[in-house]
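Of the protein chains in this complex, one is absent; all others appear in place.
Going in written order, the chains are labelled A and B, and every chain counts its residues from 1.
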Amino acid sequence: MSAAVATLPSTPGVTWPRTLASEWGKTWGLRSTRWAVAATVVLNAAMCVLTAFDSLVGPEGYGYSLAYLAAGYLLFTQVPLLVHGVLAGAGEFSAGGAPSTFAVAPRRLGVLTAKAVTTAGVAAVTGVVTLVTSSLVLLASPFGAALRLGGDEQSVRILLGAVASLVLITVLALAVGALLRRPLVGIAVMVALGLSELALLGADGLAQWLPGHALVVLTSLNDFVALATAGSPVGTWGGLAVLGAWALVALVLAGARLRRTDV
Amino acid sequence: MSDGVAGPGAVALPARPGVTATRVLRAEWVKTWTASATAWCVAATVLLHAAVALVSGYNAAAPAAGGLSGLLSLGLVVSQLPLALLGVVVSAGEHHDGSARSTYLAVPRRLPVLVGRAATVTAVAALAGGLAVAAAWASLLPFADRVGVTLEAPDGDLVRVVAGTVLHLLAVSLLGLALGAIVRRPAAAGVVALVWLLLLDQLLTMLGSEVALAIRAAMPGWAGRRVATPDEGLADLVRAGLPADPWQGYGILVAWTVAALLVAAPVVRRSDV
Partner (left out) sequence: MIEVADLTKRYGSTTAVDGLTFTVRPGAVTGFLGPNGAGKSTTMRMIVGLARPTSGSARVNGHAYADLRAPLQEVGVMLDGRTVHPGRTAWGHLMGLARTHGIGRARVQQVIELAGLTSVARRRVGGFSLGMTQRLGIAAALLGDPPTVVLDEPVNGLDPDGVLWIRGLLRSLADDGRTVFLSSHLMSELAAVANRVVVIGRGVLLADDDIDALVTRSARDGVVRVRSAEPERLGRALAAAGATVRPVDGDLLEVTGTDAGTVGALAAELGVPVLELGTVAGTLEEAYLDLTADAVEYGGTGARAAAGDRS
């Protein structure tokens, strides 16, 4: 009994930093988080291996760009991260954990923002580790000698753009999960939104307003970027703003639902 | 006894007691058709299938590959997903909320439940597939006068492609059912279904190497869709040196589905709930 009392804080109460610390600890304590991060890293590296060891074209087909090769498959390999985002948002409701979290920290919006920051952190870590791992794998491949590491403008855009897109789309996934509260539905929606690029490649004009577009444009070679953004009001980096708007709207809706309804 | 109800007064008990295949089918049939997920998945299938036809028709500048049958089956890449997920939900959903225990208390042999669900999901997929093709056709009507949209049936392949679209949806929903029964967690099984049927196809296509395309040809999503691919599209496959026989492709999908159901059966029968 006395041992427990001894560790109580000097200033009691639920503060936002404490909520954040709790969410951060909770998310990394989950097996599913570690799986999602590992799956994204391994999947992307595996795609890079397959490309570099068994390709129809040589490194010239990839513009000799290490950054492009390392980030080029993220549209698909981000899926574990999207699933993680949805589960982080919806998981607690579906597994019956929500009442305990929200009983501990009654300010629900604080919990939601803490979750969003945590998820963004997980996505950023995952993005950086993925790009580094995949780059190392590529440098060790037969392609390695021919690839340019490059601090050029294109490489910087691809690497920064990839991480920023991953962070924002994972936050969108969290918000969608918290909004829908059903993991399976949330995952289906996120896969549809994140990959809608595929189904709508033919429908110019619409694609640039979809959340998956930022990643595709930002991680492409200069030639394709010029092609994809020709006559587009969104432009190269504007896709991030579009994606950010999606994430923000979804977060606001999720927040409204949290405040209104009983957990 | 004092209540007079639980005791000898019990009414409407069957003259011939027992769990029969027909009774289990009726129970699963009603459960599935009255679940809100079913309506949502059917609606999503129809809307997605029609939306793709609509967008393609709207954008049609040159004659679409495969003509009408091409436009009617183009949406299958995405419209198959809600039905695969429906299969997952029908078999895995009850494990998520604990109601599987009620179901298996009533039918302790368990396999009749799987069979009943398979029959029901097949019927739902047939309905959804029929509606999807009809909706796609209706969504093309406004563009009938545009270049490239041909609403009159081309020679030969329309019947196969339309039937193939529905058949593909049937098999995919059963594949989802089997996956849900094996994995038993709806979110996990759903991810497996999405990855297997959609992402893997796209990834392998993107890789484009011979090995990747050979693997893709053996995957259920890509192989199964060949039965719903118009003759023109199949001819393209032949030119690219890829396997193109529509019914052989469907056979691969059916083989995967049967194999998955065979794996699911002992899992359903033996696992603790």
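Note that in this section a contact is a pair of C-beta atoms (placed from the backbone, for glycine too) under 8 Å apart; a residue touches a chain by one contact, two chains touch by 3 or more.
Note that the coordinates shown come from a computational prediction; the quantities given were computed from them, not determined experimentally.
Within the full complex, the chain left out of the display is in contact with B. Not every partner is drawn; the one left out touches subunit B at residues 1-3, 5-7, 9-14, 16-20, 23-24, 26-27, 30-31, 34-36, 93-94, 97-99, 101-109, 270, 272-273.
Throughout what follows, only the chains that are shown with their structure count from here on.
Partner subunit B is touched in their complex by these residues of subunit A: 47, 50-51, 54-56, 73, 76, 79, 83, 86-87, 94, 183-184, 187-188, 191-192, 195, 198-200, 202-203. Those residues of subunit B lying in contact with subunit A across their complex are 52, 55-56, 59, 77-78, 81-82, 85, 88-89, 96, 186-187, 190-191, 194-195, 198-199, 202-203, 206-209, 211-212.
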